[in-house]
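Notes follow once the structure below has been shown.
One protein chain omitted, others in place.
Our next item is subunit A:
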């Protein structure tokens, strides 16, 4: 009203005033005087709220996006995962199918070889077939290697625990590689320390896999010198290696230098914990800690490749696959297997000198039970062979200590006592002493070839010796080629050559062949059987029960041939009366199908009768003296049956029979059955 700062923004409020005056109309005009200030608080607040709302919207939006994206990714991953799994399944199926396809014809080949083994063969043929079989098995094992890798990757590989003979496994692997090593002129040798027990419990297949892999690699990459495999106990190995360190570098198997064995197992935990020896001594636990070394004089492994040696599918260079073949997974599988066997694996390699691979493994002492078929077979094989040469004496002429050690090991396995001399002169001295003229003389090829005149002298000396049988002379050679070279050049008749690598079967075969023990394996076995049957049955009183006269006569004739005293009976009743204690029968062969009373019935009655007699003797009702001092009567009864069916054997055992043989008699089966009870029969003979 009174000022000048009138804001003319058109906003005016007019109010009527009424003072009560009828002549003057009053109005009040209200106007804004000043501009309104900006409502900062409101603006700030609202814009703040707006911003916050926007931000929250943004976050919300982003979150939703993210969730959507993650879900999409997840779906995609699930898809991919399904595809990957399908691919994996397809891969395994492919591997299985392919390997099955390959294995089937391989098994056909192996099956045929197996059948070939059952025919008439001489020792050389048998040896060849055995080697072919081993090669076939090696092929199958190669396929299995690939499968193993797949198994390892999916964590499904397990070790089994059976009883096995380590030396036999090494023999087998030796056979596998003997051809190859002889071709290449590389000397292959295996030495197992005497302290390693004969039987171990572990996984022989996997152990063999490791050794085959290491030996295979060594032979592949070695063109000259040697491949030397040794097996020792960890406890003795340390001492041995110290001794080795001290000997000169040319005292190895072939004279060539090798990579240091000590280095190959440096860093093994088994060695660093030597102070805790009592914990690891195998006498306290049942454990056998083995250390195996494969030493070769080959190309060696280039230094830059040494770190990748155990990586699967890695080979030193692309050219290796081309020149040597192989898939490159052997070593990685071997390492895995060694780890499963609670061991360690390591190597030392010097390029152009050679490599030495060493690994340890833990087994337990093995004790075989009778049910273990395979090991029984090996047992019997080796036992039947080594009996012939046991207690023979042999002389070995070899200047190289390590090589001689290997030969001695193999010869000793046959039960032969061996003396080693370093050269032919010393051989003369040894042979001159009367009371130790050897039956067999082994001479290393290089010793023989070095001085042919001296060799001839030695040969003549042997022939002129005053003894019943001239000692047989054998040359030990590691290559075939040298054999051929010599036979053209000399007038000396070269004695028989045994090709290394030495192994029990080869040694026995060569010795047998030259010493004339057994011309044809089967024939010899047949004669051996007849001799053994004669030993078992001579003078024994045997009852033969059969209702058929022809059968009776033939069975009696067969048993009489073995020196038995045979009594015949045609009826079950007769048999029962003849076998009433006291009687002098050592055994009874009973036909099953007979009229009136069959074999089962008769046997049941005989057993009942025997048990009643036994009871009465035990309680003193009958005097033992009246019954030939036998208080437990049980005459061995074997069933004679024309149809050998499964059911029959169960029934035989049910009614108290001790076994059964087929009609007409077959020597091998007869021997087997009779020898089973003959040791008890022995006890009953006064």
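Note that a contact is a pair of C-beta atoms (placed from the backbone, for glycine too) under 8 Å apart; a residue touches a chain by one contact, two chains touch by 3 or more; residues count from 1.
Here, contacts and distances are computed from a predicted model.
Participant: Per UniProt, what's the omitted chain called: "Ras-related GTP-binding protein", "glutathione transferase", "Sorting nexin 1-like" or "Histidine-containing phosphotransfer protein"?
Facilitator: "Histidine-containing phosphotransfer protein"
Participant: Specify the residue from the set A:157, A:554, A:597 or A:622 that touches the hidden chain.
Facilitator: Of all options in A:157, A:554, A:597 or A:622, contact with the hidden chain holds for A:554.
Participant: Quick one: which of A:105, A:539 or A:595 touches the chain that's been left out?
Facilitator: A:595
Participant: Suppose we count only contacts with the excluded chain; which residues of subunit A make the list?
Facilitator: 523, 547-551, 553-555, 557-558, 560-561, 593, 595, 642, 663-664
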